[in-house]
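What you see is part of a larger complex, with each chain still in position.
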Amino acid sequence: MKVGRRETFNSAHRLFKPEWSDEKNFEVFGKCSNPNFHGHNYVLEVWIEGEINPETGFVIDLRYLKNVIKDKVIERFDHRNLNLDCPEFKGINPTTENIAVVIWNILRENVSQELGIEVRIEETRKNKVIYTGH
Amino acid sequence: MKVGRRETFNSAHRLFKPEWSDEKNFEVFGKCSNPNFHGHNYVLEVWIEGEINPETGFVIDLRYLKNVIKDKVIERFDHRNLNLDCPEFKGINPTTENIAVVIWNILRENVSQELGIEVRIEETRKNKVIYTGH
Amino acid sequence: MKVGRRETFNSAHRLFKPEWSDEKNFEVFGKCSNPNFHGHNYVLEVWIEGEINPETGFVIDLRYLKNVIKDKVIERFDHRNLNLDCPEFKGINPTTENIAVVIWNILRENVSQELGIEVRIEETRKNKVIYTGH
């Protein structure tokens, strides 16, 4: 049984490797490496896998999960510049893949170890990732 | 190969354990335990897993699946109060998780045993479950 | 220029005229008059029409509008039974049309008179209304 919770956050970012030249960055990342940033309405779905608690009928209390997502993820990244404002992406290129890994690691520390975690992110309606952990 | 069919039903419900006090119910279930019920447009997706029949090109005849969902699921739960009108939830708290289990069990009796069944339910756009059976 | 804000609320309701017999209610309202209620994820869009304030670039401060909708509309109707819990529907059949009128009237008292108000409600993806006032 998997239970999912959907939230959104709006951030600026830029795909960019500081050790590469601007030409190389543009060649690999195209307009996504424009120097003054662009941004997205990220859609985040967090899925928790486990057994139903027979007492409550819940796999996880969604109010708890909602608060974890709000406090630990949305608060940090919403209305922020992922490259400049967020130490979580220090040395990490904020591709959708890497954003999913960063968020999965944050959640792993805040959700009971018996429960599996899956992170799904839509950067746009056309581009999305699913990450279920190492 | 998995084939999915999407339907919706609109029901009233209330999260509530009769053996608990009202205070305990409110503490655990919050406004979802309001005594006069609230309701949702449930989105149900039924996914059937199996091999393609080389004759028809179908995993399952979607008209058959559609009729099973209509007759066995939608007819029972649509425009109903899950707590008061539906014996399937006698003694079962109608959380989205439990609704998925109830529907999965109904479908299991009406779909060929060679085919796998997965039930996905959205209670709201923000809260969802996936159940693939015991 | 019109500016819109989208929110949702989840309520139980029943279409029912107490002065009619059960048969007449069922004849006119069908399964929507089932005695134990059913429910919906209502989608509410509030549109405000006016001039752009040249200072701020806003027609209306959406944070103010969001708070009005939350405090005056969502708080009253979300996770409630419109027939039993909400005095606003005393003597008023909670059709989507009437819900739109009730909400429009609430908003009219909380939004500057120079601004026009339009209320859009989706009861389901298939059934919707737009109300722009008397």
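Lettered A, B and C in written order, each chain numbered from 1.
The criterion applied here is as follows: a residue touches a chain if its C-beta (ideal position, glycine included) is under 8 Å from a C-beta of that chain, and two chains touch if they have at least 3 such contacts.
Just so it is clear, the structure is predicted and the values come from calculations on it, not from any experiment.
Because every chain is the same sequence, the assembly can be counted simply: 3 are drawn, and the full complex in the file has 6 copies.
Following the convention adopted for this analysis, only the chains that are shown with their structure count from here on.
If touching chains are joined by edges, the resulting network of the protein chains shown is an open path. One copy, chain B, sits rotated relative to the other, chain C; on C-alpha atoms the angle is 180 degrees to the nearest 5. Chain A and chain C have CA centres that are 34 Å apart. Separating the CA-averaged centres of chain A and chain B is a span of 29 Å.
Residues of chain B in contact with at least two other chains: 125. Chain contact summary for the complex, chain A toward chain B: residues 1-7, 47, 52, 55-59, 61-63.
Chain B meets chain C in the complex at residues 8, 10-13, 31-32, 34, 36-41, 78-81, 84-85, 124-125. Only residues 15, 17, 28, 30, 92-98, 100-101, 125-131 of chain B touch chain A when the two sit together in their complex.
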